[in-house]
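Got a structure here, written out as structure tokens. Questions coming.
Removed from the display is one protein chain of the complex; every other protein chain stays in position.
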Amino acid sequence: MSKDGSSMVYPTLLNHAAKWARKNSLWPMPYGTSCCGIELMSTLSSTYDLARFGAEVVRFSPRQCDMLIVAGTITTKMGPVLRTIYDQMLEPKWVIAMGACSSSGGIFDTYSVLQGIDEIMPVDVYVPGCPPIPEGLIHAILHLQKVIDQGLPRNTAEKPSYDEAINAMTYKKYVGPKSQYVVTESGVLPNR
Amino acid sequence: MNNLNDNFPSDYVDLTDKIDQTKQGNDFYNPNVLINLGPSHPAMHGTLRVMCRVNGETIEDAKCEIGYLHRAIEKLGEVKTYHQWIVYTDRLNYCSALNNNVAYVMAVENVMNITVTERCMWIRVICMELARIIDHIICVAINALDMGAMTVFWLFYHWREEAYTMIESMCGMRLTTSYARIGGMMYDFPDDLIPRLKKFVENFPKAIDEIEGLLTSNRIWIDRTKGVGKLSAAEAIKYGLTGPCLRASGVNVDLRRDRPYYTYSELDFDVVVASGGDVYDRYLVRMEEIRQSVRILKQCILRLPNGPLWVDDKRVRIPDKIDVYTKMEVLIHHFKIFMEGINVPPGEAYTCVEGPNGELGFYIVSRGGPKAWRMRVKSPSFMLFQHFEKSILKEKIPDAVSILGSVNVIAGELDR
Partner (left out) sequence: MVKEIQNKANEILQNTFASERKFSLDKVGEPILWANGPKDALHLIKKFQDHIDLKIDFLSDLTAYDNTDKKDGEGRFVVVIQLLSMQTFIRIRLKVLLKANEEMETLTNIWPAANWLEREVFDMYGIIFAGHPNLKRILMDERFHGHPLRKEYPYKQREPFSDNTKINLSNSTRGSSSHE
């Protein structure tokens, strides 16, 4: 701070320093449920080393991490668990939806799969692929680093409230092909 | 402790009033603590949940809960056509996707009474053995990682990447391959695959020796795994276990030798059987099975015949692209195969193969038409995890972690 009280230089530099520190030490919380989890393991292992981008510490405690990588299909049974983990993480936190299943439900458009984790939490980066190859995930993390650097607002999806998130095991009004059969008292009849 | 929520098992008995009343009902002295190795846990084993009631560090009672990855794959089998469902088979046991593809395609061919060509059979055997190698690599590497031996994980994973590169040159995708088709395979082997395979089978045994040198006579490994999770042969049969866990308990059953399919009756390999049934034996069985798979691969490379890849059956053969673009009937045939689906006659068949984890079975009930009436996947991990509840009683919590690693539960297969 200069003598007249103006403090132009230090806060700006501190901002940059904070951004630089945050983007280069993104500690991931790997949330690998299915096949994308195996590619996440490949990314973390020696051939495609994720540690060189700062994601060295893979501690499975949400309180110690600032980047949640959701790799794999999230079902309606798993949704509340994922939301709890997300809530336990401390700000600032970022979410990467790795793979098609966590971005939009993927090939599983069924009764038990969440069609994308943005039904229950705001997502920053979506990584397409089924599963995305490790280079894809690294590209996503570098993109996230750019996002942090530019200071863009964190939510790219509409952030649902807590109640909406819990209620998101979700009654989407069913619009689709009707079932062929209907059960009545006189038995199972074809649905005309 | 008293604010029970519905995460607790429904038969949980609240023991607070049964303890010593002089402690004024203080929960602190209650010896029974409920520990939830929850669906998100620090082991890359997939989403499963084990609720254990522990007394100190010994597990008194355990209940497992699955279903956190239930993606309705069997229901989708009734909605999608037979070809469209091949993609879903990769996602069952995603560590060895090639094996599932081949097993499913074999099941559909059995219902249609199709026999594939020689070259296709040998290629499928190569795929299945490669899948077995990479699945066993993952199992041993993750087992060691859970117990703190990170070096094994880094070393072994490099070979998995080598195998992935080969698989990528075969079919374009590393993990979820969708390589098999009904009546043949998606593409034939590229020209550089056989030389690559040759180099792989030459160099890989040295890596297995290296890993075995790190683990097999390692005092720490032996202390942590010998005598842990003992499983007797009779119990293994009663609980429906198959695969390396069954063979580690002394039961000499391997579907490749006892109910051979494809060219396994002509191949020369040994079935690995151990006698203890504990985690150390399962590790030894898996390492030796990797060696036997390499042996099988060597024989397959030598005996791979040239010839047509696709069976000459009009019902399933996807025509060559050059004909599709030049001949009208072939174009219409191609259109019908992909838009309507192949027509499978009514009937049913239960086909199972010896997967890396055990007996993987596909039970297909067909009432005619392009879609199955019932597509049932019999997954080996289901039976293995069912037994896991019983096998961790009276063990300590870290031992439960090593048993979980040795059982090789893949959540995709467990919940389908």
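As written, the chain order gives the labels A and B, with residue 1 at the start of each chain.
Following the convention adopted for this analysis, a contact is a pair of C-beta atoms (placed from the backbone, for glycine too) under 8 Å apart; a residue touches a chain by one contact, two chains touch by 3 or more.
Just so it is clear, the structure is predicted and the values come from calculations on it, not from any experiment.
Asks: Return the single residue from B:Val87, B:Ala349 or B:Ile397 that touches the missing chain.
Replies: B:Ala349
Asks: Among B:Asn36, B:Thr58, B:Asn113 or B:Asn203, exactly one should touch the missing chain; which is it?
Replies: Considering all chains, including the one not shown, the answer is B:Asn113.
Asks: When the complex is taken as a whole, what residues of chain A touch the one chain not shown?
Replies: Against the left-out chain, chain A lists 76-77, 80, 109-112, 166-167, 169-172, 174, 176-184, 187-188, 191.
Asks: For chain B, which residues lie in contact with the unshown chain of the complex?
Replies: Contacting residues on chain B, toward the hidden partner: 6, 10, 66-67, 70, 72, 74-76, 78-79, 110-113, 237-240, 251, 253, 258-260, 347-352, 359, 361, 363, 365, 367, 373-374, 376, 378, 382-383, 386, 415-416.
Convention: only the chains that are shown with their structure count from here on.
Asks: Hey, how far is the Cα centre of chain A from the one of chain B, in Å?
Replies: One centre to the other, that is 27 Å.
Asks: For a test of understanding, state which residues of chain B touch chain A in their complex under the given definition.
Replies: Where chain B meets chain A, its residues are 38-42, 44, 46-47, 67-73, 75-76, 87-88, 90-91, 94-95, 138, 153-154, 157-158, 160-161, 164, 174-176, 411-412.
Asks: What residues of chain A sit close enough to touch chain B in their complex?
Replies: Residues in contact with chain B: 30-35, 37-39, 41-42, 45-47, 60, 72-73, 75, 77-78, 81-82, 85, 107-108, 110-113, 130-131, 133.
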